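All protein chains of the complex are present and in place, except for one that has been dropped.
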Amino acid sequence: MSSGAPRDEFSTGLTHECGVFAAIGATEWLTGNADIAQIICIGLEALQHRGQESCGVVTSDGSNEFHIHKGMGLVKNVFNKDNIGKLRGSLGIGHTRYATRAASAAVNCQPFVVHSMHGSLATAHNGELVNCSSLRKMVLDRGVGLSTHSDSEIITQALCLIPPEGEVNGPDWPARIRHLMQLAPLSYSVVLMLKDRIYAMRDPYGNRPLCLGKILPPNYDAENEDVQPEGWLVSSESCAFLTITRYVREVLPGEIIEMTHQGVRTVDIVRRPADKQLAFCIFEYVYFARPNSIFEGQEVYSVRSHCGRQLAIEHPVEADIVGSVPESGNAAAFGYSKESKLPMGELLTKNTYVGRTFIQPTNRLRQLNVALKFSPIGTNVKGKRIILIDDSIVRGNTIGPIIKLLRRAGAKEVHIRVASPPLKYPCYMGINIPTKEELIANDLDSKSLASKVGADSLEYLSVEGLVKAVQRNIEKGADKGHCTACLTGEYPEQIPNELDW
Amino acid sequence: MSSGAPRDEFSTGLTHECGVFAAIGATEWLTGNADIAQIICIGLEALQHRGQESCGVVTSDGSNEFHIHKGMGLVKNVFNKDNIGKLRGSLGIGHTRYATRAASAAVNCQPFVVHSMHGSLATAHNGELVNCSSLRKMVLDRGVGLSTHSDSEIITQALCLIPPEGEVNGPDWPARIRHLMQLAPLSYSVVLMLKDRIYAMRDPYGNRPLCLGKILPPNYDAENEDVQPEGWLVSSESCAFLTITRYVREVLPGEIIEMTHQGVRTVDIVRRPADKQLAFCIFEYVYFARPNSIFEGQEVYSVRSHCGRQLAIEHPVEADIVGSVPESGNAAAFGYSKESKLPMGELLTKNTYVGRTFIQPTNRLRQLNVALKFSPIGTNVKGKRIILIDDSIVRGNTIGPIIKLLRRAGAKEVHIRVASPPLKYPCYMGINIPTKEELIANDLDSKSLASKVGADSLEYLSVEGLVKAVQRNIEKGADKGHCTACLTGEYPEQIPNELDW
Amino acid sequence: MSSGAPRDEFSTGLTHECGVFAAIGATEWLTGNADIAQIICIGLEALQHRGQESCGVVTSDGSNEFHIHKGMGLVKNVFNKDNIGKLRGSLGIGHTRYATRAASAAVNCQPFVVHSMHGSLATAHNGELVNCSSLRKMVLDRGVGLSTHSDSEIITQALCLIPPEGEVNGPDWPARIRHLMQLAPLSYSVVLMLKDRIYAMRDPYGNRPLCLGKILPPNYDAENEDVQPEGWLVSSESCAFLTITRYVREVLPGEIIEMTHQGVRTVDIVRRPADKQLAFCIFEYVYFARPNSIFEGQEVYSVRSHCGRQLAIEHPVEADIVGSVPESGNAAAFGYSKESKLPMGELLTKNTYVGRTFIQPTNRLRQLNVALKFSPIGTNVKGKRIILIDDSIVRGNTIGPIIKLLRRAGAKEVHIRVASPPLKYPCYMGINIPTKEELIANDLDSKSLASKVGADSLEYLSVEGLVKAVQRNIEKGADKGHCTACLTGEYPEQIPNELDW
Partner (left out) sequence: MSSGAPRDEFSTGLTHECGVFAAIGATEWLTGNADIAQIICIGLEALQHRGQESCGVVTSDGSNEFHIHKGMGLVKNVFNKDNIGKLRGSLGIGHTRYATRAASAAVNCQPFVVHSMHGSLATAHNGELVNCSSLRKMVLDRGVGLSTHSDSEIITQALCLIPPEGEVNGPDWPARIRHLMQLAPLSYSVVLMLKDRIYAMRDPYGNRPLCLGKILPPNYDAENEDVQPEGWLVSSESCAFLTITRYVREVLPGEIIEMTHQGVRTVDIVRRPADKQLAFCIFEYVYFARPNSIFEGQEVYSVRSHCGRQLAIEHPVEADIVGSVPESGNAAAFGYSKESKLPMGELLTKNTYVGRTFIQPTNRLRQLNVALKFSPIGTNVKGKRIILIDDSIVRGNTIGPIIKLLRRAGAKEVHIRVASPPLKYPCYMGINIPTKEELIANDLDSKSLASKVGADSLEYLSVEGLVKAVQRNIEKGADKGHCTACLTGEYPEQIPNELDW
């Protein structure tokens, strides 16, 4: 996997569903010229690793006629000067998507926009509703026709449809949101735009990430950033904040935030059941997030590096050089090298141009696969005992051919160290994990796998080691807790039967 | 610059012109199904870093009606299963191009194909004819109308037009090639296809790289690769040879090679003037080539790593961590770290998705440029004294904003170390170097530059240091010599006046 | 306007909204291979003149997962062998659209498909709901979020939402349809698909056309077409029925038809208010329909030809030749020539390739407009007294330049005869008519217009003459009645205030 590179056919197999982004301008500067739309697109490009299938932006200029542009593909291919020029207004939300539940098609592109009796609303969603089926039935039973299988559409229609019990059917959106969050506690981060405001909410378990940022004025004093912001942002990850924007803090589990031209405020915090722990997805640390994103007060790179250190402690081996499957595992290799005192160096170089669109399906050249993508660096490989760090192993298809490449380039020994525990269980909260049968860890233990892929040794990080690396820097006493369901089979809440694997 | 990544708007400014590739099948396996065309496309993808503007493949099935497909863009965008399926035959040549002399347009895509009185020929060319003007005049004076400004077209027409002096106007292609090489000694690597054979030639100064490879049979014995090859290859760089193909040797300076279905032979070696030295482009080592390519018996990564070591010897500095502008300078950082005993780590992560197609030209967001592409890794930057290795500095536009990013992320000190000497002079042999005025090294010395870009220190590798790192592993007594014209102003041959900068 | 040619920038200004088509296969032949989808696309191409902006097809293979393909553009550009191959099943509906109410965008493409509590349904709609606003409010008040401004979406959601009063909320679709038709009596023709059946309904006023057809078996006896059909069709116009399909009859005003694999039956006929007349759009005869379509038992060409005869009776003039603006007015010219005994001939030839995509907006070449599209035929124009028949005049922009062209080509006299009355009022039932101010007939009477456009004379057909030509062949005693609101301002029902022009 990767600390920053595009997920492609060579990535090991997990796919994530979505990134969300929202922006509202507090000053005049941000009201014309599609500035807000451009800021959102810049944010979406920084979140592109969370979904490359489709993307979309919706803006409002204060009326109920929102401006919308969505399409299949990368942000840079979907948006251009022409279409972004039409996304006028001073607030907007954006989405980048990898299909989970709903099939891949233009109709499923988010944000969803609907006209409701209380004005237009647009929603963008990261996550997956664990009790999607029962919510869907409820919406259908009320006589709504649904256009898609997306749970994001259900969220949107449910917000329109369902007034908080015991309350009048009025435009009290915070009450509607609170009510929905009580009906559906897991899992999502959502941004929701009305004509003049944006709501952002994170599920009570904190399963999906969400954070708050601000836009700095053009000529702020670099020494003193405590100026009045020009606007406010919400993003799935803090890596989307750049020189002109700043990370402020995480949106709390269960928190509902309201952003207007006047500022930002916490509307409410919806609680999870008292006996339940927080359940922030531990694979955000391991694999999904960009290395420079910040969760729970710590940089992802630092956590990955500590996973590498922990891995070196758990599974040391004599060797000449430590490297990674690029750029995947770079941070863990850094930690492993530091802990083991072994030098770190590039073992493989990646050909970024490879497309192979032209290879005939019947051709024996098909098998070249991995060899087209990675080339060994002889200088660091030939005659060396190598430790190769990978961030995770899912199907186990890639590691074998890579080892073969290294051996052919003269590696004396190849030791694989995996900076996460074996992946064994499905995720029902937004991660697209292969079937049980496809997960190699359900089939082979580390020794058998080593032998199958031709490694001199192959070892995983332990679950305890991972949790230790993740929680090491979180302050004592903080409300912490991580979802490790895909590793342990222990889910934050009971999973409805119909979702059985 | 880069040890493997795409050249884009963020690269520091040099552009290279071309990659050439040729393949001929010796066995029946390689005669149908567009296998040769697929092998050539795989080769071109591996050479894509040498030119992303256009590419093309021409094959022959033994008749004078060659099969041609060319287009603007990357190999993966130009070629697909449909069009490659029409490139039938058992021999072919390919080209990937970055415009130097001729403007960027479809008409300039190579290979060039013409029908001559002695059958069809196709040519692909890497390099630039120093005496292009006089050759062009000669061709025009013979009454030929030229379609382009490309010197590659001149090579093609000159080969058709000019029988060796004192010889009859017959189909003796080796004689024509030899004659042309005497008229134009600098600089090129050329592959030339006739209906049943391929010629490959490298200029007598060896300025541009060219090497020979072979295709292994499907079930060869991995322990003993000395089997009868299934076919033969020529490539600008050895990085284009993969698991099913193998590097054999470099094509020698001045060598003319003939490849047929029967095998490969040296037709002739055209000598350079007795008083002149070899002049292999030293920037192939510094910047252009992929790190796993082999020149003069040594891997490029190893040379770059030694540049880093040499740089550490010439310009040591106390610091906490060594890193590089990714992926540029990775190898040099490895060497610098090794020599200096300072730990190596990622300082910046790169967002591979950035396109910014949507940013309005008038917008202040335009300035984000570098910040959109690179993000600092706080873990390795905050509170640290940093050594940042770059492979070269051309215009100096990128380094300043990067330093600013690092400072904003909390770097205590930033020391820039450049793994090549200051770039000061134009190249007339195929490298597109900015004008004298744009080259920052003609304007500012290293101290002034350090101060301008906000570095605590900035130092270049010396020319002697570079040459030492490059020649260190070449065997004693070998015919060696490198063109350092862009660094020293000393050209292999006198440059005609009209090319004055 | 046109008796068969594409509506483009040169057409005089009316736009129509939609064509609908539906097909169900009664035999096995029509269940695989996307045969139904192909038949629908053939039908939509024949209805393309009713809308060129977008088109779509939805099919069912018996499950609730419908197969959908929609897109912007012509049928021939939206559908190809690949995407149509996925539209499997033995029943389906299609739509071709010109935007009326809703802005032109992909999201508005029909058919609409939703999942309801009683299974999936797809709808396609031609027409415009006169009381759209109140229906929309009703749907929103029930808590539904609407994705578009399209009244077709309102029809779809209303069908899901609103059980017939006093009845249970069950899957009784005919009852739901009947109920909706009572709520919204004007104007529409709708096809509605469930997983195993299709409903087709026409508004009680019969404002929009709709007819029934059948698919003949491959080897039917041409002499005796009374064979068991292979399937059943519904179409906006009978011109969509071809050699393998046959016209059966019109769908009656207010009729609800059910089509299943077992056959076709009338479910019900919803009555209009007792004091109201039928109101079939008279402009279908004048302008919209293809000349070979059949309404009320008569071919459109024949009606248009009689309009021409009537015009000759009302406004005779001495002349040498009668012609038309091609292909517009061909039929009327035929009638005028017949009645007046003057010879008919081509006066203008049309350049079908004209695009002018390249003409700079500031250029005086912009003015060439009409001259690029039409060229006079000197043989029939030079020295002649000409009668030029146009089907209608809307803005009056085109006729002036055409007269100038004819004069320049040597016409001695140019008499314009318009085969319909002056267009003066808006349509609220699906026709996109320019604003009152743009309608030239609200500004100038025929004499002033003649003088403005440089005609020797210009005369319109009278409203009485038009009605006479239209009703001439309809059998006595039949329930007949035509909407002439755009000519007379007399609407079939009172138009809600908010629709005021």
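We call the chains A, B and C, going by the order they appear; numbering starts again at 1 in every chain.
Following the convention adopted for this analysis, a residue touches a chain if its C-beta (ideal position, glycine included) is under 8 Å from a C-beta of that chain, and two chains touch if they have at least 3 such contacts.
Since we're looking at a predicted model, the values are computed, not measured.
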Touch partners, limited to displayed chains, of the chain removed from view: B, C
Residue among B:L44, B:V78 or B:V113 that touches the chain left out of view: B:V113
Chain not shown: contacting residue from C:T156, C:S187 or C:S305: C:S305
Candidate in contact with the missing chain, chosen from B:K81, B:R142 or B:R472: B:R142
Omitted-chain contact residue, chosen from C:F21, C:F79 or C:Y205: C:F79
Sole contact to the chain not displayed, among C:N207, C:S236, C:N380 or C:T484: C:N380
Positions on chain B contacted by the hidden chain, ascending: 68, 106-107, 112-117, 121, 140-147, 149, 156-157, 159-163, 169
Interface residues of chain C (partner: the chain not displayed): 3-6, 33-35, 37-39, 41-42, 45-46, 48-49, 52, 74-77, 79-81, 83-85, 218, 222, 239, 242-244, 290-292, 299, 301-302, 305, 330-331, 334, 337-338, 343-346, 349-365, 368, 371-372, 375-380, 404-405, 408
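As a working rule, only the chains that are shown with their structure count from here on.
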Touch-based graph of the chains, sorted into line, ring, star, complete or other: line
Closest chain to the centre of mass proxy, which here is the mean CA position: A
Centroid spacing, where centroids are CA-atom means, of chain B and chain C in whole angstrom: 62
Geometric centre distance via CA averages, chain B-chain A, whole Å: 37
Whole-Å gap separating chain A and chain C, where each centre is the average of the chain's CA atoms: 49
Numbers and ranges of chain A residues touching at least 2 other chains: none
